[in-house]
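Just one protein chain is left out here, and the rest sit where they should.
A, B and C label the chains in the order they appear, each numbered from 1.
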Amino acid sequence: MKALVYHGPGQKSWEEVPAAAIREPTDVVVRVDTTTICGTDLHILQGDVAAVTDGRILGHEAVGTVTEVGEAVKGYAAGDRVLVPAITRCGRCEYCDRGMPSHCQTVGGIGWIFGHLIDGTQAEFVRVPYADTSLYQIPAHVTNEQAIFLADSLPTGYEVGVLAGRVRPGDTVAVVGAGAVGLAAILTTGLWGAARVIAIDANKFRLDKALEFGATDVVEAGPGVVDQVRALTDGQGADVSIEAVGYPETLLTAAALVRPGGSIANVGVHGVPVELPMQDMWIQNVTLSMGLVDTVSIPTLLKMVASGRIPAEKMGTHSFTFDQMDEAYDVFKNAAENSALKVIITPA
Amino acid sequence: MKALVYHGPGQKSWEEVPAAAIREPTDVVVRVDTTTICGTDLHILQGDVAAVTDGRILGHEAVGTVTEVGEAVKGYAAGDRVLVPAITRCGRCEYCDRGMPSHCQTVGGIGWIFGHLIDGTQAEFVRVPYADTSLYQIPAHVTNEQAIFLADSLPTGYEVGVLAGRVRPGDTVAVVGAGAVGLAAILTTGLWGAARVIAIDANKFRLDKALEFGATDVVEAGPGVVDQVRALTDGQGADVSIEAVGYPETLLTAAALVRPGGSIANVGVHGVPVELPMQDMWIQNVTLSMGLVDTVSIPTLLKMVASGRIPAEKMGTHSFTFDQMDEAYDVFKNAAENSALKVIITPA
Amino acid sequence: MKALVYHGPGQKSWEEVPAAAIREPTDVVVRVDTTTICGTDLHILQGDVAAVTDGRILGHEAVGTVTEVGEAVKGYAAGDRVLVPAITRCGRCEYCDRGMPSHCQTVGGIGWIFGHLIDGTQAEFVRVPYADTSLYQIPAHVTNEQAIFLADSLPTGYEVGVLAGRVRPGDTVAVVGAGAVGLAAILTTGLWGAARVIAIDANKFRLDKALEFGATDVVEAGPGVVDQVRALTDGQGADVSIEAVGYPETLLTAAALVRPGGSIANVGVHGVPVELPMQDMWIQNVTLSMGLVDTVSIPTLLKMVASGRIPAEKMGTHSFTFDQMDEAYDVFKNAAENSALKVIITPA
Partner (left out) sequence: MKALVYHGPGQKSWEEVPAAAIREPTDVVVRVDTTTICGTDLHILQGDVAAVTDGRILGHEAVGTVTEVGEAVKGYAAGDRVLVPAITRCGRCEYCDRGMPSHCQTVGGIGWIFGHLIDGTQAEFVRVPYADTSLYQIPAHVTNEQAIFLADSLPTGYEVGVLAGRVRPGDTVAVVGAGAVGLAAILTTGLWGAARVIAIDANKFRLDKALEFGATDVVEAGPGVVDQVRALTDGQGADVSIEAVGYPETLLTAAALVRPGGSIANVGVHGVPVELPMQDMWIQNVTLSMGLVDTVSIPTLLKMVASGRIPAEKMGTHSFTFDQMDEAYDVFKNAAENSALKVIITPA
């Protein structure tokens, strides 16, 4: 079979590799019908993720069809159309029991193993361990294009942004950064009844998308952001502030936007420390949350997509085939410039 | 001033009465700009509510303008446009502290006192006790027609139905009875991310309204309801079942519609006991809730109306002036036949 | 091996049966080191549970040692000391995902299968299906006598009583019925900070035990119970009322004991309908919960036992060996008369 293989920083190729196969009785093999690229894949290619070594097949998001089933697997059969999420779940360790497979102790100490600790989904086929507790059946009337972004982007924006930020009915939510994950948060703020959603970004295309995805107001990134958000909120600030970029300054902006008693939900991946003004913040009764996605919200999100409440397919702005993998990466790498959010990649 | 006065079962008249006036330093007087009629008013006129005696001014819902202010009142001034809610709140008793002014020990042992234990809002002016803790300022861009149904109907459907039933994102909600309060529940299920909302009623007009208010499916009331709801839910039943009628059979229907682990939220006012099939229900891990509205959700609902997320004004289907009070009652009394939901009553 | 086999209503015998053995790759076999008897076993012997047929090995609670392991089992090895809980959990169906293996769709439509749909734990060995997601390791310093009651009684009182009743710090909790499960509720009310716990029973031994297990007040069952509980609670009633008997009159007592806004948690198993006075209750803002145990609280309870906060071993008042099985049943059947709570049964 063919797959996209990592060969060290800056190096990848769509090449022939040994076929994916069952190794444990709890495995299945899935034929990949749709995959996509995540910002984390770009980090890997920059050499930022030491655990990913030469020869690793990339990718951790897929919709596909089960082709082989290990003998202990009871919930899936060949032919089933399934969602392969970013997080693998043993279903029995202490963290899985707590609904936190992001930190599953069994599958790798971390739940994100595809395209990281084991071969991934940017391939014709993928071996899926712990299939019974990790895969999701896709309802008949949900398309692959609707389902694919539930593998990672949507749950990330929803769980790490909206859920961790404890959005509640009537809230005003500010979202710093309207890239794919920020937009995923915006798209799902309605699940908890946000009254107003303020999107903040420097890119016009993204701000337009934000309005299309449910934002009620947009603010252009810049030095006046805090003042503008206060002006929009009777001088109070937002109830929940979601950081979806990953830099000290964007986190500090998110922190400055929130009212007393509010929540700051950090979704961004950080590379350096952040100096928090605790001398001002300690008295504000705020909460700062952060974390890796668990993907445990997928059943909820699938229901919202199935009932037409969430147009998840709108996240996909560009389509490619497997043999256009390089082109897909190029477009996604410069997403804002290309008016791109997420790419959809399918067999020819 | 003039007001609608109760004179015993079946007897009411729009007549001259002594002007509303401040009695306690915590009172204000409000000029009524908009009022409406509640199903409870009909019960009173049938003589069902013993505490309401001859001479009582009816009504417990109003939007109006403050005209006089007691000397201890700090939050309101003459000229303020305010919402007078069905529930009066002392703000300091144990029940108010728990967010349950429905059972405020101070104002009357029960929080519903207007048109019940004190004179009500179907009048040109009304005295409002405990004004600081009971009234709500209406934002400038929210109209009287948008605000009036937040005095009782919307909070009732939302608090006693959606909140008490603990609707959560992705849930399927069945609503038994699509009258004003059932529709209020339907209109607010989205605040907690319901994926599907199934409305059940015998009246075609109401089922049409249900779809307009956010229901995804409608089922005509009748012996096949349970089977039809199961067919719509993969045989499982609803996550939350809201009863908005008030008869044993409708409560039993609501109970039969819910899946294991689900919630039955009783909103209806009951007059007789209900025989629950505990021999079947005990093992179902269900919860049955019930209660009087607290109206503490008004700030949330005002924000949802202000941001355009809830079209509360759609509850008002017919308009009358104070001198058409009898006609307003007649239309509301036969709401379903008149294709009416709620009436709007204003000065000439 | 030997086991206690059901042979129709009133008939059971400790007899030779085929050895327990692995059937599925997800099974283990456990040597039973400690077991006990549940009230449900008595119901089965009365012929009340139709699904239990002639030849079935009884019992659904055990502490034991793993002797054989299926090839897909990853979390357990021969020699591990484990708790076999009353509920079996597939770990992947919709109900298990919701933390409700009581209704696991995979293992039998209901999570209680031992001594019911498959052979049980009152035996020298027991086959345990779905071992990885159903068993619990017992910490080294927790004894078998401390762990055995975590298989069913303690989680039942805690989950269906304390958790479903939503006990919160400062609450007054009334417990109607101080048998094993009522006492389990009393023993665990402290986990959520109950300020006062009022035990109600007709049996003096049980009331004494209630005080020993954490009750602050005891009331003898009888016509004056409601008045006495009101007298103990400034006329208000309890915040949470737990029913641990299973008759209409005890449920109605529990309902009468609760204050406005309170919770009635039904733990008892009911055989007939219950007529609820909804004409009085609808306005009380109360909640009535009910259900089968999930046993998902076992990790929490194990921690509380391990740290010495819950003396679970006090539930065991009488000890027997396997060959005294009949005597054990006789004592447990007349528990109150024998000053017994739960029995402990071990190999010779």
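Going forward, a residue touches a chain if its C-beta (ideal position, glycine included) is under 8 Å from a C-beta of that chain, and two chains touch if they have at least 3 such contacts.
What you see is a predicted model; the values in this text were computed from it and never measured.
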Full-complex contact with the absent chain, from A:G8, A:G55, A:G224 or A:P260: A:P260
Options B:D48, B:E71, B:D227 or B:E249, residue touching the unrepresented chain: B:E71
Absent-chain contact - pick from B:D97, B:D323 or B:E337: B:D97
Sites on chain B contacted by the missing partner chain, in the whole complex: 24-26, 70-72, 74-75, 90-94, 97, 106, 132-133, 296, 299
Touch list for chain C against the chain that is not drawn: 168-170, 190-193, 195-196, 216, 299-301, 303-304, 306-309
Positions on chain A where the hidden chain makes contact: 95, 98, 100, 102-103, 110, 164, 246, 248, 251, 260-261, 266, 268-279, 281-292, 294
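Please note the rule applied: only the chains that are shown with their structure count from here on.
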Distance between chain centroids, defined by C-alpha means - chain A, chain B (Å): 41
Shared interface positions of chain B, touching two or more other chains: none
